[in-house]
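Heads up: the structure comes next, in structure tokens.
The chains shown are only part of the set, and none of them has been moved.
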Amino acid sequence: MRRVLYPGRFQPFHKGHLRVVEKLLREFDEVVIVIGSAQEGFTCNNPFTASERIEMIDYVLRSNGMSRDKYWLIPIPDIRMPLAWTTYVLSMVPRVDAVASGNPHVVRIYDWIGFKTIKLNLFNPSEYNGTVIRRRICNGLEWKHLVPEQVAQYIESINGVERIREVCGCGDHRD
Amino acid sequence: MRRVLYPGRFQPFHKGHLRVVEKLLREFDEVVIVIGSAQEGFTCNNPFTASERIEMIDYVLRSNGMSRDKYWLIPIPDIRMPLAWTTYVLSMVPRVDAVASGNPHVVRIYDWIGFKTIKLNLFNPSEYNGTVIRRRICNGLEWKHLVPEQVAQYIESINGVERIREVCGCGDHRD
Amino acid sequence: MRRVLYPGRFQPFHKGHLRVVEKLLREFDEVVIVIGSAQEGFTCNNPFTASERIEMIDYVLRSNGMSRDKYWLIPIPDIRMPLAWTTYVLSMVPRVDAVASGNPHVVRIYDWIGFKTIKLNLFNPSEYNGTVIRRRICNGLEWKHLVPEQVAQYIESINGVERIREVCGCGDHRD
């Protein structure tokens, strides 16, 4: 049985993330999705709590035909020590065979400890990008085409658009 | 859909824990098992990493006929601030309706924030007790009857008995 | 007896803050002023220590005819975990009935735990604003009309203007 670790902040989980999970599940038996900056929420850069991100991703993956037997959702709070963070994460997830990431920092630090890494080639990273999506929401632009439809539904169910606009002060520049 | 939070250290997961999970699943749809002191491992009081505890519990629950659709395994590292810890945990797990615990400290702090609590009446807590089990392992006494057989198997597979005896310095007093 | 919590960084305490305290004291018996980022000082964003901010606010409030029986000054260092911070603060201040803030993030996180919140409509927030005041000091513009006169006196007594210009590197662009 082979498992892969896939860390991210998922603010929010978008179509690029979904593609990665699908791809990893073609090569591994299980994917361990690590939800980073898990202690955050209700800020402009991290509007959603880990609780919400877990529910959001679980909803997407199950709606896309994946069983909970194939993925794990593990929240990891920040410790702000990147080299310590590598083994910190590994000690708190089911054993994995490799770490997959599109973030060069993450790949580099796991290379540094000699752990197997997979450098992901992200699909259209300038669009499928959390920062871009949050900015579009802030600016009142279209954003739902960038996320799986279940994410759009979930965000609406928790008034997430209003939340982002409020904590980012988007409305301040508009009215 | 109703969920309940069940926090513990599970060093190791024993028959008392299994009974609690079974009981909670008769009353709730899903149980969120929080693995506390998740940053620990290879010490006398916390011999097993969160990684191992996740695998151990998953193995027990599945072997006892439960589907991963019924339980969540969420590691939470210590922050050593009990009142802050209450909402820290709630912000990192899928939404729950109540917290169940046999630990009066845990029940009290969730009462303090006004969250619904369930005080568990533990079954034979002087035997089904992590501290007691670790001490029995240390002293070379019988311990396997206190844990589900999958836990005994798992601990053997990782040489857990030898590990406990070594990091607790058990052998030092014996030879 | 009814108390309200009023958190802020107060870098420095300005006329907008004073108005809020006066207003809250018309509705509550006591106001608990929480001085956030209390561990900071001598940086560009947090030039004043909590020690200085306590003295500064105490001086203003007493000079404006308020008795120490009406207000509490409680420093709270950052923990960088917003959802945990809610109960962290509540556990360290005298019991309060509500939290008042003009900061949507603060209001949202206390709403999230089900605590009573009061969303303050700030008076002229684009002028009565710590960031704006520090920038005006940095740029050598007039700023004393934005703070109570005791704050201006206090800042002078500790050479605060020179401090801000130095740690923000304001002089670097001037000479």
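Remarks
For reference, chains read A, B and C in written order, and residue numbers begin at 1 within each chain.
In this text, a residue touches a chain if its C-beta (ideal position, glycine included) is under 8 Å from a C-beta of that chain, and two chains touch if they have at least 3 such contacts.
All values derive from a computational prediction rather than experimental measurement.
The complex is built from one repeated protein sequence; 3 chains are visible, and the structure file as a whole lists 6 copies.
Keep this in mind: only the chains that are shown with their structure count from here on.
Inter-chain contacts peak for the pair A-B, counting C-beta pairs in contact.
Farthest from chain A, judged by the mean position of CA atoms in each chain, is C. One finds 43 Å separating the Cα centroids of chain B and chain C. Rounded to whole angstrom units, the spacing between the C-alpha centres of chain A and chain B is 27. Once the centre of each chain is set as its mean CA position, chain A and chain C turn out to be 35 Å apart. Multi-chain contact residues of chain C (touching two or more other chains): 81, 83-84. Put simply, chain C touches chain B in their complex at residues 79, 81, 83-88, 90-91, 113-114. Contacts from chain A toward chain B in the complex involve residues 38-39, 41, 49-51, 54-55, 58, 67-69, 72-75, 77, 88, 90-95.
Of all the residues in chain A, the ones that touch chain C in their complex are 39-43, 49, 77-78, 163, 166-167, 169.
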